[in-house]
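My questions all concern the structure below.
Every protein chain but one is kept in place in this view of the complex.
Let's turn to chain A:
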Amino acid sequence: MSGQSISQHPLRVDTKERILPEPTEDTSRNLPRLAAVSLNVRLKLIKMADTVETKIQNYRTAPFDARFPNTNQTRNCYQNYLDFHRCTKALSAKDQDVAPCDWYQRVYKSLCPTSWVGRWDDQIEGGSFAGKI
């Protein structure tokens, strides 16, 4: 329905999959990365990065998303995966710190079955990923 070929549609998965909750809280990742960035860039992004940083530190699970209010959260998973890669691509193209994109990574890791994530990562490495990034 959104421009993907049939073989890579997110619904085409093994029906034995289950969505596992995010078990760990790795909150120490972001601080060293932010400290390594130069001061000018930090001053420019400090407001956005701080709020997102606190949100990532207090992360428990994926919050309610009004775009996907129903039980089927497939599109939520896929959209966050796309948003993570689009965010890293856009921010690294602008030479900004990529740390705020970790929010999307946390959300899709909470929502998506790991086999889907593995399959999409392999497709991105192989250049056959069907989504627009």
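Simple rule for what comes next: contacts are C-beta pairs under 8 Å (C-beta built on N, C-alpha and C of every residue); 3 or more make two chains touch, one makes a residue touch a chain; residues count from 1.
Please note the rule applied: contacts and distances are computed from a predicted model.
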item: "Cytochrome c oxidase subunit NDUFA4", "Pyruvate dehydrogenase E1 component subunit alpha", "Cell cycle checkpoint control protein RAD9A" or "T-complex protein 1 subunit epsilon" - which is the UniProt name of the missing chain; value: "Cytochrome c oxidase subunit NDUFA4"
item: Contact set of chain A toward the excluded chain (per top definition); value: 1-3, 48, 52, 55, 63-70, 75, 79-80, 83, 86-87, 90-91, 100-101, 103-104, 107, 132
